[in-house]
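For this depiction, one protein chain was excluded, whereas all remaining protein chains were kept in their positions.
Moving on, here comes chain A:
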Amino acid sequence: MHKEIRVLQAVRLKGRPQAGDIARSTDIPAESLDALLSRLVEDGLLSEARGRYKVTPEGKERLHELLEAERASIDTDALLSAYRDFEPFNSQFKQLMTDWQQIDENTPNDHSDADYDARVVQRLGELHDDFLPLVERIVSVVPRLAAYRDRFSSALAAAVDGDHSWLAHPLKDSYHTVWFEFHEELIGLAGLSRQAEAAAGRAE
């Protein structure tokens, strides 16, 4: 059941992922994941077409129930306090992403200045070091989120290694993608809606 919620949520957040994407998001080994995916398809909670999985309406209902049950079981005060501490990191991270893409408001970063790019990657490394203890804290409240630790670290390592698409590319498990999903998890766990958070300027 723990694995079921992880898989359903991963498929939901990724849109239409392949098994490999789901394995990375959930940190479930390939063999047991394949069996689980087959079962979820048999039960009508997932559908599969051309190797890509999708949550069915029944799956969405089931996921909703599982998430609600999880939410009822966690230490809500600890989660809300962690969500408040997430805010300043989120602002910093958004600024960093903006700096990555834009030299200034009218000048997109064409990535011709290697020093400029290296500084942004370096700043992401610093943010990551500061941010990781908060991830640990959140994982201790919601153990289901444990895979995020490695996902953040892997994206950073790949970016530092020189492949800068791991900073923000939306179709990779880039640092931005992982952040976006992690933020979505926190909003859900806090019982808030992204739309309300966006209107309040916290989650655009």
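By definition in this document, contacts are C-beta pairs under 8 Å (C-beta built on N, C-alpha and C of every residue); 3 or more make two chains touch, one makes a residue touch a chain; residues count from 1.
The rule is simple: contacts and distances are computed from a predicted model.
> Looking at what's absent rather than what's present, what does UniProt name the missing chain, "Metallophosphoesterase", "Pyruvate, orthophosphate dikinase", "Sugar ABC transporter permease" or "Fumarate reductase/succinate dehydrogenase flavoprotein subunit"?
"Pyruvate, orthophosphate dikinase"
> Taking the entire complex into account, which one of A:K3, A:R71, A:R137 or A:H169 touches the absent chain?
Counting the whole complex, the residue in contact with the absent chain is A:H169.
> Pick from A:S81, A:Q122 or A:S140: which residue touches the chain that isn't shown?
Of all options in A:S81, A:Q122 or A:S140, contact with the hidden chain holds for A:Q122.
> What is the set of chain A residues that contact the non-displayed chain in the whole complex?
On the chain A side, contact with the omitted chain comes from 12-16, 54, 94-95, 97-98, 101, 103-108, 110, 115, 118-119, 122, 168-171, 176-177, 180-181, 184, 194-195, 198-199, 203-204.
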